[in-house]
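Just one protein chain is left out here, and the rest sit where they should.
All chains are identified by letter, namely A, B and C, in their written order; residue positions are counted from 1 within each chain.
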Amino acid sequence: MPIRAAILGPTGYTGLYLIQGLLRHPGAELTYLASHRETLPNIADEFPQLLGQVPEQVAVCRPIDPDAIARSADVAFLALPHRAAMSYAPVLLDAGLRVIDLSADYRLTEPALYQKAYGHPHEDVKNLADAVYGLPELFRDDLPGAMLVANPGCYPTASALAIAPLLSRSLVKPDGIVINAASGVTGAGRVPAPHLHFVEQNESFMAYGVIGGHRHQPEIEQTLAIVAGRPVSLLFVPHLLPIDRGILATIYLEPASGDVTQDDLLEAYRDAYRDDPFIRLRKDPPNVKHVRDTNFCDLCVRLIPGPTPRVVVFSAIDNMIKGASGQAIQNMNLVFEQEETAGLL
Amino acid sequence: MPIRAAILGPTGYTGLYLIQGLLRHPGAELTYLASHRETLPNIADEFPQLLGQVPEQVAVCRPIDPDAIARSADVAFLALPHRAAMSYAPVLLDAGLRVIDLSADYRLTEPALYQKAYGHPHEDVKNLADAVYGLPELFRDDLPGAMLVANPGCYPTASALAIAPLLSRSLVKPDGIVINAASGVTGAGRVPAPHLHFVEQNESFMAYGVIGGHRHQPEIEQTLAIVAGRPVSLLFVPHLLPIDRGILATIYLEPASGDVTQDDLLEAYRDAYRDDPFIRLRKDPPNVKHVRDTNFCDLCVRLIPGPTPRVVVFSAIDNMIKGASGQAIQNMNLVFEQEETAGLL
Amino acid sequence: MPIRAAILGPTGYTGLYLIQGLLRHPGAELTYLASHRETLPNIADEFPQLLGQVPEQVAVCRPIDPDAIARSADVAFLALPHRAAMSYAPVLLDAGLRVIDLSADYRLTEPALYQKAYGHPHEDVKNLADAVYGLPELFRDDLPGAMLVANPGCYPTASALAIAPLLSRSLVKPDGIVINAASGVTGAGRVPAPHLHFVEQNESFMAYGVIGGHRHQPEIEQTLAIVAGRPVSLLFVPHLLPIDRGILATIYLEPASGDVTQDDLLEAYRDAYRDDPFIRLRKDPPNVKHVRDTNFCDLCVRLIPGPTPRVVVFSAIDNMIKGASGQAIQNMNLVFEQEETAGLL
Partner (left out) sequence: MPIRAAILGPTGYTGLYLIQGLLRHPGAELTYLASHRETLPNIADEFPQLLGQVPEQVAVCRPIDPDAIARSADVAFLALPHRAAMSYAPVLLDAGLRVIDLSADYRLTEPALYQKAYGHPHEDVKNLADAVYGLPELFRDDLPGAMLVANPGCYPTASALAIAPLLSRSLVKPDGIVINAASGVTGAGRVPAPHLHFVEQNESFMAYGVIGGHRHQPEIEQTLAIVAGRPVSLLFVPHLLPIDRGILATIYLEPASGDVTQDDLLEAYRDAYRDDPFIRLRKDPPNVKHVRDTNFCDLCVRLIPGPTPRVVVFSAIDNMIKGASGQAIQNMNLVFEQEETAGLL
């Protein structure tokens, strides 16, 4: 019996890649596309690449009706804006569905932190307490049987996977970490805006957002604090790249002591990710192009000697796959205790 | 005394390139930016590349006040949407300004044709009759002293310059002409729209518009009919290129007879454009990249023998310069009897 | 038992997409990568995206040893330059392998035509006579059990699929066809050259090659002559697009008579491709982005009335998939009488 999957909010980019991933998945079946639009679109009109790919009765979006969804599906992926996600999750859970939320609503465990980052109170504190943070390489054991999974942000995925092995083995200092990151434009969503016009982004490169105040910073700090067993301080600066997809994080840390060697660093990653099918350690700095359309996170670490020695880590993912929809499917596989890589290689 | 120039509608892409062109022009001065926005922007906030470039008293846009404009300027460039242009042109003309209109409002000489193409009646038929079509290479003599210039469309510029020498010398048949053209995304304007999102256009290529019914088709036919001295029929199919700027028209015609030679074709262009500083004849098909940021139109012609012989002409321009703002400045130079190339080389 | 597949010449772009396609294929196994380089590369050093994807014993390329290949594989894909392909095909066939040749060597059935197009005589006329032209939508019945398949060129695939239904039903004239086509840069191959430098192609667009004399023109004419049952004359003009992958052919034809209607055209395509899983008929002109990474050919047809009526057909494929490696796998499926779509949806 395949896992029957519904998607709420299928008309954004994460929706598209969820659809494509589920269509390819040998053990899952896409059964319901739920849209909050007044005029319910045929998904192949929204995404012409899907023409003829989605069974006709599924392709026409239906309303967000939790009971109807629960009759058709075992799991609901929320590809909704934040705030909308937590308005639907409780009823979907009550209807008996597993929920994998790709929004930010269940990522930060502290409601106060959520309110500070997103500007409004958390409205589902009860389920927030039970949500599992779905970064399998760090928290795989929490996933089997989980009812509600908070799928991590794209930058937090690239960053936490890059830094965790160093912090958990105390090879670097937990303060003063700098994460210089760059993302393709799919990361900015699909809603038109002046700065997302082709002519504004093409041949362009810049930092964006409130420098030092991006919403993904507390999420990264939260994950790393768990890994490190103590608070971690960092500065996160995102940039926008004139490409469709991909995140590269270039991360600067201070070695914990003068005794740390390049071999210590390499061994930390090999050890940490020994059994992780989606982590690839590279000798040379990775390129976002080489992880495109894959669920891989490519990592490279370098110890740079000098008066102020540094550890530099490079981390590349496809922001739409390992940074969103691929990781959501990886989480689904683990929740339903299927092969972790099913549909993803 | 420099020519004092005002721009109405400076916040679109043609506005930007007019501003940059006028700032560089040794014999012109930018004196007035007139916007119909409720909140009048500083142009350097709209276009960060202009920071520090425009004198502060000009940089802050002012309302569209024809009298104030007439006190400050000798010429008004209309970089407005069609229909808006013809609502302002009469009063600007009455106030004593020369007007160079970059919209479509004064390009088609027949009001009925205008109504068919643009879906509403022409509202300034009186001035329409006196407007000069500002394609200097074909109609240079009309420009000195002209009061109202209709600046040609981008596709019509590339197309008419490519075809005129062949039709005026009867080297090709006036029927069955095919214009396969492609434009960079600036040609679609600056207003955000779903299909202009970076992710939709990047790595993309397609035809667009009503195939065979694009508004530029009657404009091209009108110009070529004048040149040919008889009606001309053609099919125009535009495509959208994932680049900022540039138009390439690849044009297919039938030789008028089996006697036409490649030398006849070359001689026609050499002769037609002997004294035209912005036409470059090339041995090889031109590349839009090689005319970028210039007012050149690069042309290449080839006779292809075979059972159905063809003449193929390639025409490349920068759609924002020779296809809009550069040609507008070329027209200004000619209207005010300055050096045609001033500010443009 | 999976089909065991070898690739000769895996270090070009068609090699890459063959490898990726075979790794995903549920009924095939990649067993041998054969390179003619002196220093045999690990394919994951050539293509960093393949790191960890190809079994280690296969990833290291081996010499082109026909007997060793025949022991390891049932089918050999030739992703070699033309001329090299026909030097290996005979020995591979003699060793008992099926051969699917992605080069041009077995596409033109007339040796004289080959010599004219490629500048040297054909060196394997014997096998040329038996080669099957692997365009399944037109010649599917020839494929089951075929020993040697000539995989069509990318432009000929997009063009022939677009035109065949019209010619086979005599809806258009067989003369004076114009194919205006544009390809992404993967179509130019992977060997560095000045004109393939990023800076030369980025923000660029132009026609290339000998206008009217491209090597793909006789291949298209040959296929269409079979379909039409009489000689066909056409003009093919290729352009280079600043994108990685995709071909768009915009094709201009003359209706056979004034009686042809838009419905006749639509019905011709519906009828011709009723059972073809990789043809998609579209209401609007297709975009190369919407077929990227797929084996689809998206088609749209329009009758344009006027003094010189025209039929315009738009055809979009991924030049690396339906235009090369995907079609090669489709051919493998048919040769070995597997499901035609296996590994391709």
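Basically, a residue touches a chain if its C-beta (ideal position, glycine included) is under 8 Å from a C-beta of that chain, and two chains touch if they have at least 3 such contacts.
Predicted model only: the values in this text are computed from it and were never measured.
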Practice problem: Considering the entire complex, write down the shown chains that touch the omitted one. | Solution: A, B, C
Practice problem: With the full complex in mind, choose from A:E110, A:D175, A:D271 or A:E337 the residue touching the hidden chain. | Solution: A:D175
Self-check item: Absent-chain contact - pick from B:R4, B:H82, B:K289 or B:R310
Solution: B:K289
Practice problem: Check the options C:T186, C:Q217, C:T294 or C:Q330 and report the residue that touches the missing chain. | Solution: C:T186
Quiz item: Of the residues listed, A:P66, A:G187, A:P218 or A:G246, which one is in contact with the missing chain?
Solution: A:G246
Self-check item: Interface with the undisplayed chain - residues on chain A
Solution: 175-176, 178, 180, 182, 200, 203-208, 211-212, 233, 235, 237, 239, 241-246, 248, 250, 252, 285-289, 292, 302, 304, 306-308, 310, 312, 314, 316
Quiz item: In the full complex, which residues of chain B touch the absent chain?
Solution: 48-49, 51-53, 203, 280, 282, 286-287, 289-294, 296, 298, 345
Practice problem: Kindly note down the residues of chain C that lie in touch with the hidden chain. | Solution: 13, 185-186, 190, 192-194, 196-203, 242-244
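Here, only the chains that are shown with their structure count from here on.
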Exercise. Counting only chain pairs that touch, give me the topology of the graph as line, ring, star, complete or other.
Key: complete
Quiz item: In angstrom, rounded to a whole number, how far apart do the mean CA points of chain A and chain C lie?
Solution: 37
Quiz prompt | Mean-CA-position distance for chain B and chain A (Å) | solution = 46
Exercise. Report, in whole Å, the distance between the mean C-alpha point of chain B and the mean C-alpha point of chain C.
Key: 40
Exercise. Give me the residues of chain B that touch two or more other chains.
Key: 200, 203, 242-244
